[in-house]
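Excluded from the complex is one protein chain; the other protein chains are retained at their positions.
Let's turn to chain A:
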Amino acid sequence: MTDTALSPQRAGTNPFAGLMAGTAGPVAVVVLAIIAIWYMAAVALNTPFQRDVYQRGNQADVPFTQLIADTLAQDRPVLPAPHQVLTEIYETTFEKKITSKRSLIYHSGITLSSTLLGFLIGTSLGILLAIGIVHSRVLDKSLMPWVISSQTIPILAIAPMIIVVLNAVGISGLLPKAMISTYLSFFPVTVGMVKGLRSPKVIHMDLMHTYSATRIQAFWKLRLPYAVPYLFTSMKIGMAASLVGAIVGELPTGAVAGLGARLLAGSYYGQTVQIWSALLMAAFLAGSLVALIGVFEKVTLKRMGMAR
């Protein structure tokens, strides 16, 4: 009611104005729309199989409501309904022990660990490459083309090679998968940091020159602080890419463990519900990790006095 008192004309023209003011309203609308479309698509895609079942069972004149209910309750649907996926996620997270091979938490944990390791190595590598590229013309000319062309190679093709080669030299387990995460995540960090480290205004660089600052001083006192916002942005992209890398890295290992393994096993046995629950879990994981970086970003920029 206070809302009406404050802005009578706005509330008068659109009764939903208050609801859509924050971020919660619009997000909820989009989520509801996705769920509605998902249900409709599930019914449409699962109907042919359901009609086959009815035909084989010599069931005629099945009421439409029954058809809809059945298409949303198949064991191996073409497209599982949202509630089927959510039930599967609930059962494989809360009702299984974390150590169990059927627990989604167990698999997520494995993917998460290689994601984080790969992300850490990738970010460090990216920052080091960027520092080299910014400070040396030779490195700029020689490294940058390779950095860019590295990302034109399909990761699905190179991932098995990395796993195989590393296995041949006796490295197995977490590290080979993390290397693929590294391969994907160093790129956005390198590009973002090169841009960030080069972003100081001319006047700020001139100022350093009048102080006769060394390159190291100019780096720590000017270039690096300037690059911090760029670093966070590219780390968000790098983190998402890192998770993709970890999942791709789990595919050629023979589907032992991890979200990638769940995806592969699901597709072997036609367990679409399992595939979708692993997908949702991966999306949730990526979203949380990116959000976590966002929190770090906010805190850091605030402590640096750059957030107003």
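Just so it is clear, a residue touches a chain if its C-beta (ideal position, glycine included) is under 8 Å from a C-beta of that chain, and two chains touch if they have at least 3 such contacts; residues count from 1.
Heads up, the rule we're going with is that contacts and distances are computed from a predicted model.
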| item | value |
| --- | --- |
| Name per UniProt, for the chain absent here [options: "Formate dehydrogenase-N subunit beta", "Transglutaminase superfamily protein", "NitT/TauT family transport system ATP-binding protein" or "PEP-utilising enzyme mobile domain-containing protein"] | "NitT/TauT family transport system ATP-binding protein" |
| Candidate in contact with the missing chain, chosen from A:69, A:148 or A:304 | A:304 |
| Residue in contact with the excluded chain [from A:76, A:141, A:201 or A:298] | A:201 |
| Contact set of chain A toward the excluded chain (per top definition) | 201, 203-204, 206-213, 217, 221-222, 225, 228, 304-306, 308 |
